[in-house]
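Note sheet for the following structure.
Missing here: one protein chain of the complex. Every other protein chain is in place.
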Amino acid sequence: MKVLAFILTVIAGILLLSVLDDLPAWGDAQSPANSYVAAYYLENAMEQTHVPNVVTAVLADYRSFDTMFETGVVFVVVIGIMAILRRGSDSTVDRKTKRPPHAPPDAFILGVATRFIVPFMQMFALYVIAHGHHSPGGGFQGGVILGASVILLAMTGELKSALGKMTEKWFIILSALGFLIFAGVGLVCMFYGGNFLDYSALAPLLGGDPHTAAIMARYHAMLWVEIGVAFTVMSAMFAIFAYLSSDGWMDRGL
Amino acid sequence: MIWTFDFSLLLLVVITAILSLTLKDLMGAAIVFGTYSFFMCLLWTVMGAVDVAFTEAAVGAGVSTVFFIATAYNIKKEASD
Partner (left out) sequence: MMVWLETNYNYLLVIILLMTGLWAMIGKNNLIKKCIGMCIFQNAIIMFFISMGAKGGSTIPILKHVAGAHGHGPESYITDPALYANPLTQILMLTAIVVGVATLGMALTLVQKIYQEYGTCEEDEILDRMNESGVSQG
């Protein structure tokens, strides 16, 4: 089996190598990938949305449909993992036979140190979410750091204590809420007469000169959308860790 | 771009990728996978993709490694090949 796999991959590698001449050279500024739409985004993102970070501007505004369904995928994964792995007291598998014995927690130093670190992690994560317009960052990165802070609490304390702070009910509600915020912003744009996720239709909410109001409406709606993404990603990261490490029982983790 | 830095990063990426697949101890394989993720993050920073590198550092080297360790902890800790 391994020899067969090796031969197959060598054949596939040779096939891929033979078409390398058709691909553009590395670092070519005139290649087709760098010419048409990317140049438009780089030139017009600033005057249409006033956001210097072009990556966040395109993710949250020009291609917000992709981002919404990616948030949807993360939400569906949370539900899927709950459906597959979650076990309660009515399960037929014997609880005691298959789990390794749990070492007594002698982690007093670890517990104190993480209790110092976690608030700073969360503050940094909120900064990353809010500053996504001007520096590298945005909704995903901040959401993952927030999730990682709760995972840190669960790893060094007990899973049950972290679950006491963020119960199952809450992380299901939060993941759904994030997706709802995203789609809700789009629906509100429809109520104001624009297309779905067309943020410039929210200009009457800000008042003032209609042209700059449209631009600033796009600026602020992007932040709302990123907050929605951060909620979903944070609860998804902790949910996946909680189910994976406790094998579905949700009583003790690593 | 300093070509020695580039070249050593590329070499380390390939080495850690192959190493994480050949280790028999699953916990060790998960940790080496974390270092593979970190080297990819460095490569992408060198190529100018800072947002992607930030996400990969948070996701791949942080959360993904923890998922592997959590799974390897609950099942057998050694692979047969």
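Letters A and B mark the chains in the order given here, with residues in each chain numbered from 1 onward.
As a working rule, a residue touches a chain if its C-beta (ideal position, glycine included) is under 8 Å from a C-beta of that chain, and two chains touch if they have at least 3 such contacts.
No experiment lies behind these values; they were computed from the predicted model shown.
> Need the list of shown chains touched by the one chain that isn't shown.
Hidden chain contacts in the full assembly come out as A, B.
> Any idea which of A:G13, A:G193 or A:P210 touches the chain not displayed?
Final answer for the missing-chain contact: A:G13.
> Can you say which of A:R63, A:R115 or A:K160 touches the chain missing from this structure?
A:R63
> Given the full complex, what residues of chain A touch the hidden partner chain?
1-2, 4-6, 8-10, 12-13, 16-17, 20, 23-29, 31, 33-34, 37-39, 41-43, 45-47, 50, 52-55, 58-59, 63, 66-67, 70, 73-74, 77, 80-81, 84-85, 93, 98, 134-136, 140, 233, 236, 240, 243-244, 247-248
> Name, in rising order, the residues on chain B that touch the hidden chain in the full complex.
Interface residues of chain B facing the absent chain: 10, 13-14, 17-18, 20-21, 26, 29, 33, 36-37, 40, 43-44, 47-52, 55-56, 59-60, 63-64, 67-68, 70-72, 74-76, 79-81.
Just so it is clear, only the chains that are shown with their structure count from here on.
> Nearest whole angstrom, what separates the Cα centre of chain A from the Cα centre of chain B?
20
> What residues of chain A sit close enough to touch chain B in their complex?
53, 55-56, 99-100, 136-138, 140-141, 144-145, 147-148, 151, 155, 237, 240-241, 244-245, 247, 253-254
> In their complex, what parts of chain B are in touch with chain A?
Residues 50-51, 54-55, 58-59, 62-63, 66-67, 69-71, 73-74.
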